[in-house]
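One protein chain omitted, others in place.
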Amino acid sequence: MRKATAIIILALVGYYFLSVFLTVPFGEKRNNVGQYYLHNTVRETGAVNSVTAIVVSYRGFDTLGEVTVLFIASLGLGAILFDKKGKKRRLQHASLIVRVGAHMLYPLIVLLGAYVFVHGHLTPGGGFQGGAIIATGVLLMFISYRSFETSHKALTYIESIAGMTFVLTGLSGLIWGNSFLQNVLPLGEPGRLISAGIIPIIYIAIGFKVGAELTGLLDNMLKTIKSD
Amino acid sequence: MIYYITAILLILIGMYAVLTKKNIIKIVIGLSIVDSGVNLLLISIGYIKNGTAPIFSVKGLTPDKMVDPVPQALVLTAIVIGLGVTAVALSLVIRLYDHHKTLNIDKIRKLKW
Partner (left out) sequence: MIMIYVLAAIIIIAAIFSITQKDLILAVVGTSAISVILSIFYYLLQAPDVALTEAAIGIALSTIIFVIAIKKTERYEE
């Protein structure tokens, strides 16, 4: 009874949804705000990657909101899974091949993550991708070794300082410029590493913050598995 | 056109899992599938036939045949927020299991503390 009702309702919803989307032609060029962003990105912001310029410079306030949402999610997870006894036992060692391989791959993964978020305005990439890659590298070490620990205090300091850097950069735009998060540094020549004003600074701060946050999230969830 | 149909089918399969299944972890898996479907739908709207990626990597590229960059910027945010929602939902599931010792939503509704 429940399944039949669900299928009928979903068939109705799917039919109307599909009939709306079949009237939108696929792959046609439309004149919208994206055309303005494409034509004026290199001149106004100095960044070569158009998506980075939109995320950090034209719509930078939404990125501040997203960083806040990630912070609240990590905080909520730590508060819900809080255990007063706090037994910190982990699973056993992995086998020899996994241990040696993880030991050799871990610095390379962290280096790749740092490369991705430093060159965010020149190549595809940015703060969120780089932070996720760094968290994956730390996860590899968590799984392979029983005694790999990350210090709780260091993660807290990195996350707080990176978050404050983002907000202070925005406020410096308010003090020396016209609006919040405005570019107040010289733009430079597009295509070089040090260019595009405040965009590399913001993305480096976001990369550190997201990496520390996701590492803390994984540490919280892995902490209370008892070995049997 | 095949992209629209795939995205809408993903949304419908995810919603079916949320409506009908009785195990809480299946419901959270369905929620994650709905997230993936919606992101695919958003990006396939901004595609232009024979277009290229919106990055001016070489000096002489013209922005006439580039794909729309605004949906890509919005989906970047949406993917990260989808991960945040999944993480908080699973932590609630772990707490519910510690308290009620079962993962069936019918039994959890009947128990009263």
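Here the chain labels run A and B in written order, and each chain numbers its own residues starting at 1.
One rule holds for everything that comes next: a residue touches a chain if its C-beta (ideal position, glycine included) is under 8 Å from a C-beta of that chain, and two chains touch if they have at least 3 such contacts.
The structure presented is a predicted model; accordingly, all values stated were derived computationally and were not measured.
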Checklist entry - If the hidden chain were put back, which of A:Leu10, A:Leu38, A:Val51 or A:Ala212 would touch it? => result A:Val51
Item to check | Touching residues (missing chain, whole complex) on subunit B | outcome: 2-3, 5-6, 9-10, 13-14, 16-17, 21-23, 25-26, 28-30, 32-33, 36, 39-40, 43-44, 47, 51-53, 55, 67, 72, 75-76, 79-80, 83, 86-87, 90, 93-94, 97, 103-104
Next on the checklist: Contact with the hidden chain only, please: which subunit A residues?
Outcome noted: 49, 51-52, 116, 124-126, 128-129, 132-133, 135-136, 139, 214, 218, 221-222, 225
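The rule is short, and it goes like this: only the chains that are shown with their structure count from here on.
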Next on the checklist: Between subunit A and subunit B, what distance separates the C-alpha centroids? Give it in angstrom.
Outcome noted: 16
Item to check | Of all residues in subunit B, those that touch subunit A in their complex | outcome: 1, 3-5, 8-9, 11-12, 15-16, 19-20, 41, 44-49, 53-57, 63, 66, 68-70, 72-73, 76-77, 80-81, 84-85, 87-88, 91-92, 94-95
Checklist entry - What residues of subunit A sit close enough to touch subunit B in their complex? => result 2-3, 6-7, 10, 13-14, 17-18, 21-22, 24, 26-30, 32-35, 37-39, 41-42, 48-51, 54-55, 59, 62-63, 66, 69-70, 73-74, 76-77, 80-81, 123-124, 126, 128, 190, 210, 217, 221
